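Working notes for the structure below.
One protein chain omitted, others in place.
Moving on to subunit A:
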Amino acid sequence: MIRDLLLGARFAVTGGRPGWARTVLTALGVGFGVTLLLVAASVPSILEGRDTRHQARDLTSGESGAPRSDRSFLYADASTLFHDRPVRGLLLRPDGAHAPAPPGVAALPGPGRMVVSPALDRLLASPEGALLKERLPYGIAGRIGDAGLVGPAELVYYAHRAALTDATADGRGAGFGHNVGVDRPSSAFLLLLIVVACVVLLLPVLVFVATAARFGGEQRDRRLAALRLVGADIAMTRRIAAGEALAGALLGLLAGTGLFALARRFAGRVTVWDVNAFPADVVPVPALAALVAVVVPLCAVVVTLAALRAVVIEPLGVARHTASRPRRVWWRLLLVAAGLALLPVGGPVALAETTWEMAPVAGGALLVLTGVTTLLPWLIETVVRRLRGGPVPWQLAVRRLQLSSGTAARAVGGIVVAAAGAIALQMLFGAVQSDFMRPTNMDSARAQLSMRLDRGQPDAPREVVRELSAARGVTGAAATLEASVRRPGPPRAGEDFAPTTSLTVADCPSLRELGRLPSCRDGDVFIARSHGGDGPDDAYLARTARPGALVDLRDEGEPPLLWRVPADARTVEGRPDPMGWTAFGILATPAAIDAGRLGAPALTAWARLDPAVPDAEEHARNAAARISPTMRVDTVRNMERDERFTSVGRGVFAAATLTMALVAVSLLVSMVEQLRDRRRLLSTLVAFGTRRSTLAWSVLWQTAVPVALGMVLAVAGGLGLGALLLALIGKQVADWWVFWPVAGVGAGLVAAVTLLSLPPLWRLMRPDGLRTE
């Protein structure tokens, strides 16, 4: 037996140019599949690496902050967005000489200097980063090492800001790093999505590996017939074929490992849907890698032996069973039915749940998709058997498929799984999108940027409005100072603490953003009511905010600083600000109160941007950073998408893109291989004057017919699976037409494969193919 296997292995690597070509093709095909499987097996390591480093750089400060020592430091978050890319920034001011440096940083930079991630360094050095450079006015003292970054493309900086004080800092820290456990998707729905996505994306890879294992099958069958002629029995030929497949698969494993090793070196340079990884993180989980090493050769051998069942290898040639034995449909339908039956076994999945029985859904989806894929060869055979007539290219293609549709069905099988899965996933996404989209109550028509600084100077609103208004592309700005005030004196009977309200100081245009003011001039004061809602009810509000009332501008325990609400203060209706918060309390213009008397007021500002001015947002953010680098700037958005939903969605579509590309490669390789097998025939057709376009159209139809049938099956299977999964989570189908983009991808694949097949077709149509000597 070993001898036969070794003989087969020898055939894989000897046999001249055609033999080598076939082995290289198989090895490359299997290699591509193995590469993707190894990438998939590395995903846990990538996520773990990112999480570990993320936690390692979190601040250690405790709830009440670290005590001041020569190892402590003040910090303030100065993160920002640049062209929608997050830039993580932390301002630091060490209290002593031994303040620790963040991970990846050898030593804290000196005052006015910063350390930056390599990606940020490159960005700042490029013309594209000029606006960001304006926002980060620190000299670059060095680069942050990999240990301090979650990914190589991350934009991070740590700046030493000497002006940081206890009042302006977010807190005092004593170190970096903590462990709170890894944040994983906690929604049952997201788990469902991930499980289905894994099945959908990895199954085509296995289909592809199986297809690659049969590259050059006809040539191999002829060789086996020759072996039969010199005395090999049927069992021997099977073992020889198995040995040959095994050698091809092992070479594929080697090629795949090599490709993976090569690809991981470039992992840092590739960002797919905002996700990238350090090469050091792209390491397959050993158990999964071992599984790949076992499954791939096994798959190749099983597929080869199954293929041999369809042919009779006799000493004088190879005969096929296919014509006499039509494909049976019952066991294929049985797989689909079993999958459909298994799906609901675990019971309904509630979106709010965090635990859920995954095995039935994963198994069910796997069975349904496998069943749908196995239906394809039967469907193609059944349909093309009935096709008649048509022009020459159509006839050539259809007759070719009638004679042998297995190769095409195998190649297209990958598309069916990927497309059916993608349709089911899109249905899931579409139906639950609204659950993961939260209306923010923000009003992006009134302002596009919102800014907040916890400690604002008395004249800050005027300065902010001036600075923002001067920025390019800013068409309007408003700013307020807001502090909490309380009723003077101790709590009364029945009260735990003295009632409080907010006192907002701003100019008239800014106050109009907070209340419906009948008229306003400097010196006016208003009482804004929110009737409950975001603020207190009117009765509670009246305990502090009423005309003629005295309020204490200082916190409890501090010496009182009283201010009387003018008796002519008018009561108005509070209005939601652009961020959606309904204002309440006392609204005062600057002439009515000295803002310097307010205790720790917060500065809030809004900016309206001109959409026609490029980079208006960046100019406004720069203006905000000039006022204070720690000013928090948010984009005003009407809707907010759950970040976990977005990231899972990103992952799924990134992987689907790769899978589709793989399927296209598979189709192309099959087509080129088929053309090579028909080299002499093509030359003959050319000899008696066949036009190139005739053969090109024939190639197109030969690809398009199986792909079209595959898409029909994928659409039916995908919609069915999607509807069932939605039923599991108690949702209605939001859109039955989600398959159009996937069908478009299918059409694109046909076009791409046909176009890429043309150069080899032209080459093979040369008359050289007629030479026999």
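The rule is simple: a residue touches a chain if its C-beta (ideal position, glycine included) is under 8 Å from a C-beta of that chain, and two chains touch if they have at least 3 such contacts; residues count from 1.
The rule is short, and it goes like this: contacts and distances are computed from a predicted model.
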Quiz prompt | Candidate names "ATP synthase subunit a", "ABC transporter ATP-binding protein", "Menaquinol:cytochrome c reductase iron-sulfur subunit" or "ABC-2 type transport system permease protein"; UniProt protein name, chain not shown | solution = "ABC transporter ATP-binding protein"
Practice problem: Specify the residue from the set A:Q55, A:Q457 or A:T694 that touches the hidden chain. | Solution: A:T694
Quiz item: Given the contact definition stated above, which residue among A:A625, A:V686 or A:L728 touches the chain not shown here?
Solution: A:V686
Quiz prompt | Residues in subunit A touching the chain absent from view | solution = 389, 391-392, 395-396, 399-404, 680-681, 684-691, 694, 767, 770-773
